[in-house]
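The complex appears here without one of its protein chains, the remainder shown in place.
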Amino acid sequence: MDEKVPRSKIIETEIPMGTVHPAALEPYRVRFFVEDEIVQEAEITIGVNHRGIERIMEGLPVEKANALTEKICGICSNSHIWNSCRTAEIGLGIEIPERATYIRVIMGELERLHSHFLYLAHGCEVLSHETFSMRVFYLREIVMELLAMIGGNRVQYGCSVLGGVRPRCDLDEAKLLRLKEDMDKIEEGLTGFANRFIADSIVMSRITGIGVLPQKQAIELAVTGPTLRATGVARDLRTTMFEYDNFDFNVITQPDGDVKSNLLMRALESFESIKIIRQAIANIPEGKVINTDWEMFDTDITESYIEVPRGTLYHSYALESGRVRHCVIRTPSMANIGAMQYACIGDQITDAQLCIVQCDPCFTCTDRAIEIIRR
Amino acid sequence: MGIKGFSRTKAIHVMLVYTGGCNGCDIEIVNSILSPRFDAEQYNVFLTWNPREADVLVVTGPVTHLNRKPLEEIYNAIPNPKLVVAAGSCALMGGVYKNCYGDIQSEEIEGPVENIIPVNAKIPGCAVRPQDVLAGVVSLLPILLDAD
Partner (left out) sequence: MFSNVIIYSVITAAITVIVCFIVSTLLPGIERKYIHARIQQRIGPLVISPGILAPIKFMFKENVKVESPVPGLYKALPIICFIVVTCLLIALTPQAFAIPALSSLVAIVGLLKVEEICYVLMGALSKSVMSVRMPFPDQIKGAAHNNSNRSFIEDISSRRSLRMITYGSFPLYLALFAPITQSRSIFLADIVAYQQAHGPYLFTVSGAIAAIVFFIGYMIILNEYPFSIIKAKSDVIEGPYMEYASKYRAIVYLTRGFFMLVLGVLFSVLFLGIPPVITSVNILINILVALVLVFMMGIMSAFSPVFTNRQLLPTILGTTLLGILAIALGVL
């Protein structure tokens, strides 16, 4: 594939969009430099959402800080609290009960389902295909209700705590049964949707070859998550995470890196998530869900990487007399901004927002103190 | 209830402005309006993205510094009678972000929304539930009826 070179010298017109725009679910500013409706360059300005979460976390007791990480993002809130607890657990050497690990995995995969469904629905909405968008939103409601059943809230469920999961989130027989039944429902609905989607030649012609991100560029821009996998690189941190050792799943890749690959990627990955949840339901061990038998001591900076629905999430902090110090959080969308700007180039301005959406942006996650050092 | 009041209660255009929350409320609101599960359109609530068309402005998030002016501009662009709904605990009181440094207020957060524009209804919750959003918007109907 040829490399797309921005012709940044010739700028005919600039179209700014944002910070409020129907195609964006979050506030951000994007400037498109267009020539005859073809985007030549795009510049995304973030920082609109900056609330200083890491600063707030600094000096808080670690339990409180963990609960606060959930407020970084309303989409992948569970991943943040999971990774934050994981950081402290690695640092303090806390052993997590087997059952708690399984419940965390179930929550993580349910969250992946809801994030991917949101992506599909939002993608269809930006395509102005209201009907498909509605159908996916309808499927997503099943997942949301499952999350509400387990965690007690539709968005921020606060499942993980230090040493395991909250007793509230323990899964009894009835909950497991409902989970199992709903997985069948979701699989049936998603299969129907995916078949219908692929068979729709109008939609396919609309999204094939749009917003192409070549593999070479994707690696160069350090893109992570499904956006990277959609360019053909089989890199998934779940294969290295100890939580997923007992589970059998495939790492899905798609060849092209365009909007079609990205959308299909999400749909196929959802099937893998359903598979993982089914395995977890079948093999969930008995026992405690929380290990309270640990001691607090000062630690050096500990790091933890996990795979969240949108890519690789990094949390790191040190503990000093039970309080969080030197906190750094790096979310997947941070790495993917470069991909968003790149994917727009050479496409119609009508597709430009779609190209941004295809990289699964979550600017609310991303807007924290950042420093980019070019070497 | 005359024709004016009747038409106002049977066609409500809602505009959503997100001012830097955690995204949870935005998606719940868009979800409640778009998804067939809640389907706000059956209560004649329509989602619009044009301030000139809107009657009700739903604001989520603790207004961050860069979002203050856009919010004011959008509020000014809406023709009267207009109503503002603040949804979610961030919009109501700044949420976890507002008083993060103890007595020293955060410079980043300009909110709560009340500090910037007048608020008519408040929907609590973190994140708000779609049922609550619908109830909140519908609770504004008496105010819409009474407006000039």
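Annotations
Per-chain numbering from 1; labels A and B assigned in written order.
The working rule: contacts are C-beta pairs under 8 Å (C-beta built on N, C-alpha and C of every residue); 3 or more make two chains touch, one makes a residue touch a chain.
Remember, it's a predicted structure, so these values are computed and weren't measured experimentally.
In the complete complex, the hidden chain is touched by one of A:Thr19, A:Asn83, A:Ser115 or A:Thr299, namely A:Thr19. Screening A:Gln254, A:Gln279, A:Gln353 or A:Thr366 against the full complex identifies A:Gln353 as the residue touching the chain left out. What chain B contributes to its contact with the hidden chain is residues 3-4, 6-8, 10-11, 13, 36, 39, 41-42, 44, 46, 49-53, 55, 66, 69-70, 73-74, 77, 79-81. Contact between chain A and the unshown chain involves residues 8, 11-23, 29, 31, 33-34, 37, 41, 43, 45, 48, 124, 126-131, 134-135, 138, 200, 202-203, 205-206, 348-354.
In this text, only the chains that are shown with their structure count from here on.
Per-chain CA centroids place chain A at a distance of 26 Å from chain B.
Within the complex, the chain A residues that touch chain B are 19-22, 25-27, 47-53, 55-56, 68, 71-75, 77, 118, 121, 125, 133-134, 137-138, 140-141, 144, 153-156, 362, 364, 367. Taken in their complex, chain B has these residues touching chain A: 17-28, 30-31, 34-37, 49, 62, 64-67, 70, 74, 95-97, 100-101, 106, 108-109, 126-127, 129-130.
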